[in-house]
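Every protein chain of the complex appears in place save one, which is left out.
Naming follows writing order (A and B), and every chain is counted from residue 1.
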Amino acid sequence: MSETLLTVLAGAMVLGLSAGALGCFAVLRRHSLLGDALAHAALPGVCLAFLLGSWAGFDPKHPLLLAGGALCTAWIGTLLILGITRTTRLKQDAAIGIVLSVFFGAGMVLLTIVQGMGNAQQAGLDKFLFGQAAALTRNDVIVMSAFAAVVLGALLVFYRPFKLLVFDAEHAASLGIRVKRYEVLLVTLMVVAVVLGLRTVGVVLMAAMLVTPAAAARQWTDRLGLMIALAGGFGMAAGAAGAWISALEARIPTGPIIVLSATALLLISLLVSPRRGLLWAWVRRRRNRRRVRVENLLKDFWRLAERDNGYGRPRALSDVMAVRGAVSRAVDDAESTGFIRKAGTQLQLTDKGLMRAARVVRNHRIWEAYLSNRLDLADDHLHRDAEDMEHVLDDEVIEQIDAALGHPAKDPHGRPIPRGAPA
Amino acid sequence: MSTVLEYHDLTVAYHTRPVLWDVDLSLPDGKLVAIVGPNGAGKSTLLKATLDLVPLSSGYVRVFGTHYDKARGRVAYVPQRESVDWDFPSTVLDVVMMGRYGKLGWFRRPSAEDRAAALDALKKVGMNSYADRQISRLSGGQQQRTFLARALVQDADLYLMDEPFAGVDAVTERTIIAILHELRDAGRTVVCVHHDLQTVPEYFDWVVLLNMRLIAAGPIEEVFTTEHLNHTYGGRLAILESAATSLLRRNRGART
Partner (left out) sequence: MSDDLIVILTGAACAIACAIPGCFLVLRGISLIGDAISHAVLPGIVIAFLITNSLSAWPVVIGASAVGLLTVFLIETLTRTRRVKEDASIAVVFPALFALGVLLLVQYADYRDLDPDCVLHGEILHAPLMTIELFGATLSRPLFVLTIAAAVNLVFALVFFKELKLSTFDAGLAAASGFSPILLHYLLTGVVSLTTVASFESVGAILVVAFLIVPAATAYLLTDRLGPMLVLAMAVGSTAAYLGFELAVALDASVAGSMTVAMGGLFLLVWLAAPREGVLGRFLRNRRRKERFALALVIEHLVREPTAAPDLAPALRWPEQRITELVATLTTRGHIAENAGVLVATKAGSEFVSDVVD
């Protein structure tokens, strides 16, 4: 691995870690686009610092100097957003849009002055638009790491008040915590992260560095601490992937790849995260539909059995189908799950099937009793409601209702409520 | 007396939260109806379901015997005041004229006739001197009267209003109820989500008691009883709600 690759790798990973972790707060507080605004607002500061620096005789390209300038204008931008929102009828989105675009325009003006050229066609601006990770030096990375350490350190030290700030600012204020101070600190840390990111991914993509890893982490957990750690991890992974892939070929810019990697991580998280994953939701829905079909089939068996008191008796498929209608798919599923077995050319409930059938019918009829008794629902309504509910109610709720109703023996239509599988 | 609104087996859920459950209701025409119930009982949702503004989980709604799309011209809607941004650059007259847009359909411009109708409606609510006032400079009562004028200008047969008396001054309240009574006397139907139990018997003919499901509906004398009110306001139905939520979550594939 070349020296350059190592440098870029380190820089990208440092950025991913700090931006990802910090971004959790922006995402949870619904301030996701603040990062975008800050990134745009930082540009004129960088240019001004450069101008002032070279005029005052300092090394105008010193990262600390530029970072300081960026911080100043980013801060002014934040105050302006707040001011506009508070003193006019403009809403926050317009305020952010105004600051974002005007500051960036100012930055462009300054940049062209800096370059001494009369137009925007200079390489310098491109660096800020989509970063130039490849041009990171060891010095840059050291400074970035120092900044990142500050950010992460602050997150650790002020974890509790930040947490309260995110989840319940009012409560925090009532506890005597200086909410304003921590807000200021949080925004300052975000500005620092943004400044870190400008060199690596550029202005436009910075918003994603703060938000995408955090959004991905959110899919995996509800706990703030874990979310921050995961977001930092995803950010680092995206940074590493970006640096490595872009090193493979000459003409692949690092910034965009980092962002696309982070986005890929988000998409994967959306699909397969254990709790909220869209893929699992789809699987669960299918499984649920299948279960409902099987249980409806078992109920049909039970209804037939009630007529001739033959609970274990085998039935012809056509007889079962006559109860309600099409059941073919359900038969296969019921068989494979052991609720039904073949008895010659006919089908028969197993013991397991009997128990389940009893339970579903019981749920249905107790729920109808509840609706009729407690909620005064008209008789022709009960069935449809219970058709849905019978598959969902758990034993505890059913026993609760049963007790509350005084252990009824019959449902509102006069049919017996089963206690369990018949002997 | 014919049925103007019919709800059958109406269930509405916001994602996995049940808001209306199994509502069966028929409302006759020519009445002033109050919809009453605790917070979150689904009262606004019932109106929105009528107007096809929210998706139905099950059941259906019939307006004048048909789907809302076909009855649109006969129905006027007055939403809650908070649902609108009053900083919008518009005058009172502008807002009232918006009531005519439905009749105009796409692309056609309001005519002098529409303008005259709007001014007429403003006069009826006592706001004609405010026609050119910017809406952000109105008091709560004036905003409500503007909204009412916007509904009147539609010359509808059915008026659906969401909390028209909330936060208005006494004069405005009297103006509004007088107009509603006029409408009722002219054979129109008015359905209001109403928050103040005290005034229900005085203002309305019919009442609908709602708490996620229908408790009771009918003429005030019959239905507005202590027993029914206790049922309505007696707290949430924990069992029904948790069971319904379970069902909705299962249907969405959420982990339960």
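Heads up, the rule we're going with is that a contact is a pair of C-beta atoms (placed from the backbone, for glycine too) under 8 Å apart; a residue touches a chain by one contact, two chains touch by 3 or more.
Values in this document were obtained by computation on a predicted structure and should not be read as measured data.
The chain not shown here is in contact, across the full complex, with A, B.
The chain not shown here is touched by just one of A:I252, A:V283 or A:A404, and that residue is A:I252. Residue B:P110 is the one among B:P110, B:G126, B:G140 or B:G167 that touches the chain missing from this view.
Among the residues A:S18, A:T73 or A:T212, only A:T212 touches the chain that is left out of the figure.
Taking the whole complex into account, chain B touches the unshown chain at residues 15, 48, 51-53, 69, 72, 75, 77, 79, 83-85, 88-91, 94-95, 98, 101-102, 104-107, 109-110, 134, 136, 150.
If you put the missing chain back, the residues of chain A touching it would be 27, 30-33, 35-36, 84, 87-91, 93-94, 96-98, 100-102, 104-113, 117-121, 125-126, 129-130, 204-205, 207-208, 210-212, 214-215, 218-219, 251-253, 255-257, 259-260, 263, 266, 270, 276, 278.
The working rule: only the chains that are shown with their structure count from here on.
Here the spacing of chain A and chain B, counted between their Cα centres, is 36 Å. In the complex of the two chains, the chain A residues touching chain B come out as 89, 275, 280-285, 288, 367, 370, 374-378, 381, 384-385, 388-389, 391-394, 397, 400-401.
Residues 9, 22, 24, 87, 136, 213, 215, 237, 239-240, 242-243, 246-247, 250-255 of chain B are the ones that touch chain A when the two sit in their complex.
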